[in-house]
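After this line comes subunit A, so read on.
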Amino acid sequence: MPIILKNLTLADGSRSDIRIEGDTIVEMGTISGSGIDCDSLIGLPGFVDPHTHLREPGFEASETVLSGSRAAAAGGYTAVCAMANTLPVADTAEIVDAVLDAGAEAGYCQVQPIGAVTNDLAGKQLSEISQMHQSRANVKMFSDDGICVSDPALMQEALAQVKVFGGVIAQHAQDPERTQGAQMNAGALAIELGLTGWPRLAEEDIIARDALLAEQTGARLHICHLTTAGGVEVVRWAKQRGITITAEVTPHHLLLTEELVRSYDPVYKVNPPLRTDADTKALIAGVLDGTIDVLGTDHAPHSAEKKEAEWGHAAFGMLGLETAASILHQVLAGTGSLTWQLFEQLISSRPAALTGLSDHGQLAVGRKANITVFNPHEDLAASTISQSLSSNNPYAGMVFKGRVQHTLYNGIFTVRDQKLQELK
Partner candidate 1 sequence: MTDRTVLSELDILRALKRIAHEILEANSGPENLLIVGIPTRGAPLAERISKILKEIEPGHSFESGVLDITLYRDDQDAASRQLGHTSIPVSGVHDKTVVLVDDVLFSGRTIRAALDALTEFGRPRQVKLAVLVDRGHRELPIRPDFVGKNLPTAISEHVAVNLVEIDGVDQVVISE
Partner candidate 2 sequence: MKHLVSIKDLNIDSAISLLASSQELALVNQRQVKKLPTLRGKTVVNLFYENSTRTRISFEIAAKRLSADVINFDASTSSLSKGESLKDTALTLEALGADVIVMRHPMSGAAQRLASSDWIRGSVINAGDGSHEHPTQALLDALTMQQRLDLGSNFKGLKVLIVGDILHSRVARSNIFLLKLLGAEVSVAGPETLVPIEISKLGVTVHHDFDQALADQPNVVMMLRVQAERMSKDLFPSASSYVKFWSLGGHRLAGLGPEVVIMHPGPMNRGFEISAEAADDPRSAVLQQVTNGLAVRMAVLQTTLSGGN
């Protein structure tokens, strides 16, 4: 039975109906017959998260591929890229294929594994990059996220290897030497709170170094979760220089600042750390001028005992999948420069291109029906999110403008009328 979405507003402002048969978009434009009314709702290609932690295998108390996929669907995502810092680490073809299969089994979205750059994320020895690329999972993005590939020789070699097949290295830019024991953004507040500071330079000069390595090798470099005004400057410089670099920002770094650390509530403990108001402004400027390419959630679930602890003992990370689109909408609307084209680029088309997910990122006849219908008129109370196994949600009590109305993954509703659907 075909699905017809009626009266959608597309990102370019045009009005269109969409007719779906099986897993494919078969018709767009004005379609006769009745369907699901989407008047005043925005029709977008399904969202793609280039940066998710699904915690399986190894940390299933925090999240599983299934629970994380459900959270993704609830947030409007039709594809997520699963970071490699599982246990065991996703550093072989067997493990990435297992994650791929678990995603297909769950069925809520495409789960694309990211391969580790180095064996066991140890930063000593490159992993089986080409084997992971040639596996069924067809890995194109590699990252040691959570840990920086800090050895420049190793980083250069990794870039050279992925260059062969057009892959990309996603770098977690953090000089380990200068961030030993770091707990929050370095500066006056860290001094006031007696917490070890995380210097912005320890992020920025890794970006600069890697940009030069990318230029040298001609390979694609992606910078995960940019947090500082200086980092935005470095990426802007690298792009002007013609270096093949892309940059990502998280919803939390666009919205939250270090002031929250005053509570010592570990729900605000995240790597890289929340920075200052000036940084969020620079990040938003970077989003608007195209320096920052994509939104990545860095969805990092942690079971309660890892957060119900002293700040210093607690784990880094916060939930993100279910709130990301609403936060992006609110932040962009707050600048007065919201366009649905930019919104689509940040959350769907560019991350799909970055990660090589060709079934996502575009609404067109003949393509897979991966569609998210966004409702900019209704609010999302962040406290109500509920799909993750974990509850490290830093937005409790906050209300965001706009929310996901429907999500279709390969022609199947995973979210309909704001409700997650039970598949099977």
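Convention: a contact is a pair of C-beta atoms (placed from the backbone, for glycine too) under 8 Å apart; a residue touches a chain by one contact, two chains touch by 3 or more; residues count from 1.
Keep in mind how these were chosen: all candidates are chains of the complex that A comes from, given by their letters.
In this text the structure is predicted, and so the values were computed from the model without any measurement.
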Of the listed candidates 1 or 2, the one touching subunit A in this complex: 2
Footprint of candidate 2 on subunit A - complex, ascending: 180-181, 183, 187-188, 191-195, 263-266, 305, 308-313
